[in-house]
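The complex appears here minus one protein chain, its other protein chains still in place.
So that you can tell them apart, the chains are marked A and B in the order they are listed, and the count of residues begins at 1 in each.
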Amino acid sequence: MVLMVENVDKEFNGECVLKGITFSLEEGEFACLTGPSGGGKTTLLRLIAGLIAPTSGHICLDGSLSRAKPDIGYVFQEGALFPWLTAAQNVAFGLKLRGISAEETRYLVQEALDMVELTGFDEYYPKELSGGMRMRVALARVLVCKPKLILMDEPFGSLDFRTRNKIQKDMVKLWLRLKPTILIVTHNIDEAVYLSNKIIVLSSRPGQIVEQVSITMDQPRIRTEKSFNLIREHVLSLLGE
Amino acid sequence: MRLRGKRQFLLIFILMIFSLLSGCSDQKQTAQKDVIYYIQTNPASMLAQLKTGEIDAFVAWEPFNAQSVIEGNGRYLTQSGEIAPEHPCCILAITKTEADNELALALAWANVKAINFINNKNNREKVIKYAMDFTGKDQKSVVEAFNHTKYVSFPDFDQFNAFLENMSKNGTLVKTPQSLGYQDNQVFIKEFLDNKYVTRINTELNNDASWVPAAINGKLQVTLGYINQDLHHLPMYIAQQEGYYEAIGLKSAQNLQLKGFANGVAVMEAFKANELRASYLGGAPALLKRLNDNVPIYAIAGVNNEGSAIVAAKNSSVKSVKDLNGKTVAIPGLGSVQSYILDQAARQSNLRLQAK
Partner (left out) sequence: MSQFNIDKGIKSSENVKGQSWRSINILKWPSWERWAAVLAGLLVWTACARLGLVASPYIFGLKFMNLLIIGDPVYNLTLLQIMGTSLETLLIGAGLAFALAVSSGILLGYFRSLNRFADVFISICRPIPPLAWIPVGYVLFAQLPQPTFWVQIMVVFMGAFFPCFNATVHTVQSTDPIIIEAAQTLGARRQRQILAQVILPSAVPGIISGVRSGLGVGWMCIIGAEFVGARMGIGAYIWSLYQLGGRMSEIMIAILSVGLIGYLMNEIVILLGRRIARWYSW
């Protein structure tokens, strides 16, 4: 078990945002966290990443309880790239902090950029890249550190329809190839069903887990299939829409 | 990318033109490197700076020159009379308005009386006492200073004409008498140096040594300016002490206000601002502002000729004006008689002045 969340509560200024959250992720699992907006999805992600501490309960990564979790990769909304670094330098950021040699860094960065199909964009600054490309760099920046768990916070929310479909497809390809453990926050049910093995549905405030929906369909999926739509209908009904 | 290179080139080109323009003048300077550097400061600071070696020489009015020599820090390099013999120095100037004829005559009379008093050998001791009181310097300095100052009741026309011509040449005067509507320099100087009062006073005094002009209207408020601690302006102090002003109906603190200034330029500012009716000041700044700024003032009497000097540091290697090449000399201000003297001295030695 890579991640174990046990009975986690979180309050902000006395107001309960998350209540009794308990779930776990197996290695190689691709999970989606969804729910109404303001339901504490991002808060849960930040709790797991150790950016904030829970009011009560435990979060256990790979058997360790410590708050500093260097083995977690976090992909922020819109990427949160360092604007003063080129794509390659952005990807190398985590490696440099880990004290990896320049030569090895160069090799790993190249590999990561190839993986997200950004070969040749090493020297571009974030402002010179499109939104989709920035997300790819952010993903590469996380992948290159080989984390045990990748967290993604509405990564494709700001992209246009075509780019989003394309990047979702690439994401699945990447997952099939590397089999990392991923937890992704999205408010887009279609995206959740398309990508993940498991959808964790949160209720509105205070956020509680309504249901964990397992999806066993083969990847890559076809959106027009009947089973696809059945799952979609189910999740939507859980959200009361 | 090609566009970018072009623009970069353009920028470098502009910078090159700029440096070329300044470079041209640099070359010119090395070609004629013979310059005396000047700085502007007040006479009191000059003495201190000469002592510390910050400047190599200075040009000031008496009694500062004498003081520096007596105190042992300075040495007379050249008297201003050696550079421009009998050059006019200070004058008594007045703003000309219709009702001022009486005032002009009265002030000129007090001035003539005071100058006669100074030039009378019998008053020697009294004059030295007055000079010490007025300038606040010791007896030795004052006596030395008197050796280099000639009190005259009216400046020389030809000398003033030389003033005008040289100041046009060295670039301080930018306007000409013609631009103010005068036919030529002579006509302008004849009007600027109004000698009719002094001529009449001298005639009257020759007939009757005790002649006093009509007392001026007691209601008239007169502000009379002078320059602080300037031995040249001693006639003002003596006229006051000997009661000449009272004789013409000007009582101190009633209808006469005496006002000290730091230098001639400050006096001219006061004239421009209409704060002065009359003042003692240097002939050079008066002429300068009369022409450059068309300030309506006229000289009604002279005060002194010469009385400035170039003073070098006592132990320096400077033996002549030529040796001042590349050295730093302090002057009281641009447009002063002293700056005129230094400029003339430099030109006579094929040197040029340059600001530092």
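To be clear about the criterion, contacts are C-beta pairs under 8 Å (C-beta built on N, C-alpha and C of every residue); 3 or more make two chains touch, one makes a residue touch a chain.
All figures in this text were calculated on a predicted structure; none of them were measured in a lab.
Participant: Name every shown chain in contact with the chain that has been left out of the document.
Facilitator: Displayed chains contacted by the hidden chain, ordered by label: A, B.
Participant: For a quick check of understanding: of B:Ser141, B:Thr172 or B:Gln240, which residue touches the chain that isn't displayed?
Facilitator: Reading the full complex, the residue touching the unseen chain is B:Thr172.
Participant: Of the listed residues A:Glu128, A:Glu211 or A:Glu225, which contacts the missing chain in the full complex?
Facilitator: Hidden-chain contact among the options goes to A:Glu128.
Participant: Pick from B:His87, B:Lys113, B:Lys289 or B:Lys327: which residue touches the chain that isn't shown?
Facilitator: Reading the full complex, the residue touching the unseen chain is B:Lys289.
Participant: Applying the definition given at the start, please give the residues of subunit A touching the unseen chain.
Facilitator: Where subunit A meets the chain not shown: residues 49, 51, 68, 70, 72-74, 76-77, 80-86, 93-94, 97-98, 117, 120-121, 124-130, 132-133, 141-142, 145, 163, 166, 170.
Participant: Considering the whole complex, not just the chains shown, which residues of subunit B touch the missing one?
Facilitator: Subunit B touches the chain not shown through residues 1, 3-4, 7, 10-11, 14, 18, 21-22, 24-26, 35, 39-41, 52, 54, 170-175, 265, 268, 288-289, 291-293, 333-335, 352-356.
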